[in-house]
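Let me begin by handing over the structure; questions about it come next.
The complex appears here minus one protein chain, its other protein chains still in place.
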Amino acid sequence: MVDRMQLTSGPPPACLADFAGLARTALPPQVWDYVDGGSGAEVTLGGNRRALDRVAVLPRVLTGVSTPTLRTRMLGREHAMPVAVAPMAYQRLVHPDGELALAAAARAADVPYLASILGSTPIEQVTATGAEVWFQLYWLRHRSLVTDLLARVRAAGCRALVVTVDVPVLGRRLRDLRNAFRLPPELVPANLPGGRDDLAHGGTPGVTPVSASHDAPFAPALSWADLRWLRQRCDLPLVVKGILDPADAVRAVDVGVQAVIVSNHGGRQLDGVPASATMLPEVVAAVGDRCEVLLDSGIRSGVDVLRALAMGADGVLVGRPMLWALAVGGRPAAGTALSLLADELRDALALAGCADPATARELRTVSVD
Amino acid sequence: MVDRMQLTSGPPPACLADFAGLARTALPPQVWDYVDGGSGAEVTLGGNRRALDRVAVLPRVLTGVSTPTLRTRMLGREHAMPVAVAPMAYQRLVHPDGELALAAAARAADVPYLASILGSTPIEQVTATGAEVWFQLYWLRHRSLVTDLLARVRAAGCRALVVTVDVPVLGRRLRDLRNAFRLPPELVPANLPGGRDDLAHGGTPGVTPVSASHDAPFAPALSWADLRWLRQRCDLPLVVKGILDPADAVRAVDVGVQAVIVSNHGGRQLDGVPASATMLPEVVAAVGDRCEVLLDSGIRSGVDVLRALAMGADGVLVGRPMLWALAVGGRPAAGTALSLLADELRDALALAGCADPATARELRTVSVD
Amino acid sequence: MVDRMQLTSGPPPACLADFAGLARTALPPQVWDYVDGGSGAEVTLGGNRRALDRVAVLPRVLTGVSTPTLRTRMLGREHAMPVAVAPMAYQRLVHPDGELALAAAARAADVPYLASILGSTPIEQVTATGAEVWFQLYWLRHRSLVTDLLARVRAAGCRALVVTVDVPVLGRRLRDLRNAFRLPPELVPANLPGGRDDLAHGGTPGVTPVSASHDAPFAPALSWADLRWLRQRCDLPLVVKGILDPADAVRAVDVGVQAVIVSNHGGRQLDGVPASATMLPEVVAAVGDRCEVLLDSGIRSGVDVLRALAMGADGVLVGRPMLWALAVGGRPAAGTALSLLADELRDALALAGCADPATARELRTVSVD
Partner (left out) sequence: MVDRMQLTSGPPPACLADFAGLARTALPPQVWDYVDGGSGAEVTLGGNRRALDRVAVLPRVLTGVSTPTLRTRMLGREHAMPVAVAPMAYQRLVHPDGELALAAAARAADVPYLASILGSTPIEQVTATGAEVWFQLYWLRHRSLVTDLLARVRAAGCRALVVTVDVPVLGRRLRDLRNAFRLPPELVPANLPGGRDDLAHGGTPGVTPVSASHDAPFAPALSWADLRWLRQRCDLPLVVKGILDPADAVRAVDVGVQAVIVSNHGGRQLDGVPASATMLPEVVAAVGDRCEVLLDSGIRSGVDVLRALAMGADGVLVGRPMLWALAVGGRPAAGTALSLLADELRDALALAGCADPATARELRTVSVD
């Protein structure tokens, strides 16, 4: 469905946003809307950017820093930079190489790849790329399905388990509703036991925001008890994705997670929630060093990564920009996007006078309008 | 005057705002302006939306909530959701079925229908739809007229009396002035004793913002003493609509009202007053649990209802969107609008981790820009 | 130069702003720019409106107010409303009837008319209209010229003396600079002893913002000592116009003025100063009831007057809107503008639950964005 996806002959992208324009041209309009859109009136979607743009970072001068290192520990392992690829469903929707391309690019860039449970490629093939893979879980209809999937994920060599908690139901994505968007039939959730048939009748979880999704295989009634159950049965590092309230972050720490991801799902779930960047400082203060804190939703540049670090994050996830690059030019373009981000972050750290990401967490931020 | 009012063949409305575009096409421009417009420079009209968009709600995760209930008590009776149809004059102006269509839709959705004293359908026919009807009163020229009307309203089976207090004179609606808008002669205020003739010379109350309206049958000099007089003579639950100042809310409670409606009349009365959402938290704090607090002016989605609840409201009124739907497709479209709102609110509660509207009142809000 | 100035055949103006559009059409572009423009980047010009729009007034309900009175005392005499016509130079520039038309309209509306020292009509003719005239003074080259003018002003029957203190030099009005705007030769400052010849070479005070204006007949070096000198020699009520800093207001009170006018000259003098509405509450608090406080710069409606009153002003001056009306239709249009303002203010007071302007000063204001 998506062909002739190659970097056009124009000038090379100067920043991640440049991939957006190219992707918009490359993708069918409805697929673009699915990727680009947020829920409801898209107030939160826009708010994510505004909140980041309002964070001004105070650089330090004459710190004697030449070329900063970007290397960072996340979940106990060192990576090339404090960045990971966010979990995103059905990546073959935007490029035939889908998950394999993004995982390979992540591997080459030495950053974690978060594999969505709704991936369109079997998890074993994804880990076979050699990438550090964190498996992202939406809860399943029965605990036994979860147990089975955990075993499979463990066997495939995933290095962490990320439970997304901000999807008790799907957000109301009006663009998809208006486009009556449906996944093409050949796209199947390759990691769900019974394949596509396991998915709810009348709705395509991960895609169509219809009420029917209530019957989808991820159970809406997920609770702290389930998380504790999971913690006991899972010897991988455990991460909770989709927290905004500092009190919830503390509860997650109490359950024993290794990291929380402050996120509003890129403005795709409950419209009208705060930007994740708005809540980040409170979450960081609340959990202290009892767990790592990652941020996503709206990260578009090395300056944004610096902003997140300066507000206390240990790292960030990048979502849509990776799909833009994938759509535009498959694995090579995804690699370009990650290198660009590394270059930007290296320059940003140097310009802020920071030898490494840890130093950036000491920077002062100022709110601007 | 309004014909071929049916849902167009386009995609079904994805949100209440979609009805606005359809209504704008369906209605004569002057009628659209009458419905859509605010007073003066429309600063308050725009401010209502901005104030709501600035309220970010902090969702809670892992609360074990599956499908939330929307059921709520308002004025001592349970309803399907914390939403009511706002009182709006002359509904036959936008659709021949007018009041009957909206009341029937409210009944089907199991939400209160507030009948304007300036309704274009006799109140007895409205209550005959089986809807829970709250009768909205503008003060009349003589107390005896009020007494008579109360008896009629009581006999018709209305369940509450709502006194609108923000119309001592009509707001200056410049669009109507520029359009020299007049109600079509066949539209009569069906609940006023002497019919249309009772209305003031040279002005059409509820419609034309001319000074002549000073002589209209609702007396501008309404005071707290009148409200006390009414409280003594009326055994229905009493509600005051159109309060912004917390001190006035406390006075209303002292008189013995069951609810106050924090409202600026949808930006149609005094331009330059605060958004009702801006004043809501103070009013809630001021009255405590001595009376219920409802909110209107600018509510357009389930997310807005969630915002109102999170700021402490017991429920909301929805105004213009009901007229948009009515204009577009009569009773069925009005039903669609209310279902959509219920769907949106159900999703919003679930995504915020709330089992019911009462829980939503515990949510924390954050101000954004 | 300005002919066919009559109300067009369109709908009558619904608000003062409607006159602006008509005037823009009626006036030569350079004259429009002279009237409409501010100084520098026009940041203050725009800020005046934004500051007023940000002032939300909390209305009170059920106060038993029917038709409010607008009558107000200013400088010890009662007037029809808390509004005066601001002093503006060369009114014959926009209409042949100039000062006489505005003064007559002010008289009919029973509001003070502030006559600019740079009027294009002799002050005696202005007072002959029967209006209450306050004479506005720019300082003159010699104290003896001031003394002579005072005697003339006194003889002509002016009721107050208003010293404008925000014009030590003219503001840099870039529109006028770009238009190389010059007053037409037939326009003379009819109240200056030597007529036009008295005005500085190379510059037209009141009009062209050139450095040459340093030599204009109003001396830039005006000081508090001069004001004290004037206070002793003048038995008329004394008013200082153009104060923004509360400390300066207090000094003026100490000299013995009856009123201060918080004003930035409609954004025409120093660009980058605060909106006068921004400073009003501080000035009111600083002077207490030791003198009256009037406000101008940006007032465009009865709601704006209400905002000023609620912030503690005793009244307002209206500038450009009077010139718009004058340009559009001479004295009748000016009368329409003042009636419109009275109607708007009456409605605004009624809607805010205020029996009179004094009560409005007790209203609470809320800052909005």
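Read from first to last, the chains carry the letters A, B and C; within each, the first residue is number 1.
One rule holds in what follows: a residue touches a chain if its C-beta (ideal position, glycine included) is under 8 Å from a C-beta of that chain, and two chains touch if they have at least 3 such contacts.
In this text, all values refer to a predicted model and were calculated from it rather than measured experimentally.
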Counting the whole assembly, list the visible chains that the omitted chain makes contact with. A, C
Selected from C:Cys15, C:Leu52, C:Val153 or C:Ala275 as touching the chain missing from the view: C:Ala275
Of C:Ala101, C:Leu244 or C:Ala337, which residue touches the hidden chain? C:Leu244
In the full complex, which bits of chain A touch the chain not displayed? Write them out. 11, 14-15, 17, 53, 55-67, 301, 303, 306-307, 343-344, 346-348, 350-353, 364, 366, 368-369
Going by the touch rule given at the top, which residues of chain C touch the chain that is not shown? 40-41, 43-44, 47, 50-51, 54, 165-166, 168-172, 174, 177-178, 180, 211, 214, 219-227, 240, 242-245, 247-248, 251, 269-275, 278-279, 369
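By our rule, only the chains that are shown with their structure count from here on.
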Chain occupying the most central position, where position means C-alpha average: B
With touch defined as above, tell me whether chain B and chain C contact each other through largely the same residue numbers, more than half shared, or through different ones. different
